[in-house]
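Attaching a single structure in structure tokens format; questions to follow.
Entry: chain A
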Amino acid sequence: MKAKGAFLPDIVAFCCAQSAYQSADAAGSMRITYPENIRVIRVPCAGRVDVLHILRAFEKGADGVLVLGCHEEACRHLSGNIRAKNRVQRVNTLLQEVGIDGKRVEMFTLAPNQGPRFARIANEVNERIKELGPSPVKSGA
Partner candidate 1 sequence: MIVAERKPLEDIREMIAGYKKILIVGCGTCVTICWAGGEKEVAVLSSQLRLASKKDRNELEILEATIERQCEKELVEALKDKVQQVEAVLSMGCGAGVQPIAEIFPDTPVYPALNTTFVGMPEGEGVWVETCRACGDCFLDKTGGICPIVRCAKGLLNGPCGGTNNGKCEVDPEKDCAWTLIYQRLERQGRLDVMRKYYPPRNFQAVIRPGKVEALPA
Partner candidate 2 sequence: MAKAFKETLNSGKFVVTSEIGPPKGTNLEKLIHHIDLLKDKVDALNVTDNQSSVMRFPSLGTCLLIKERGGEPILQMTCRDRNRMALEADLLFAYTRGIKNVLCLTGDFITIGDHKEARAVFDLDSLQLLHMVRILESGQDLGGNELDGAVEFCAGATVTPEANPIEPQLIKFEKKVQAGAEFFQTQAIYDFDNFKKFMKYVRGLDKNIKILAGIVLLASAGMAKYMNENTPGVFVPQVLIDEMATAEKGKRVQKGIGIAGRLIRQIKEEAICDGVHIMAIGREEVVPDILAAGGL
């Protein structure tokens, strides 16, 4: 697919304070770069992210949304990460109904000390959303 010129996707990353947020921080300290257009939002647990938070992010012009939480079995709140996973799946369906590609929302799991992994995920997702192009809510169907 031809590069979309200077398209910098607006990506919102909900990061769990117990893992992902710390990894994002770590990436910063280690000077491992990740795209600036990824907005990190700290949440106490991935399970705090609601379907509505994700939908409204798209209403506000996001091109992609990430939910990052702890590895399975490692959630401090026992099953917050499982709930997050189910909600992301639900949101995929809700977005598909509206004609927005479900691939624009994805969940990943991390440990608190995985700076490089965080950066890798961020870069990969950034490329993926660039490929998908701007959200149809912004640029029209």
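Please note the rule applied: a contact is a pair of C-beta atoms (placed from the backbone, for glycine too) under 8 Å apart; a residue touches a chain by one contact, two chains touch by 3 or more; residues count from 1.
Criterion applied: all candidates are chains of the complex that A comes from, given by their letters.
Because the structure is a prediction, the values reported are computed rather than measured.
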Candidate from this complex that touches chain A, chosen among 1 or 2: 1
Chain A to candidate 1 touching residues, read off their complex: 51-52, 55-56, 58-59, 94-95, 97-100, 136-137, 140-141
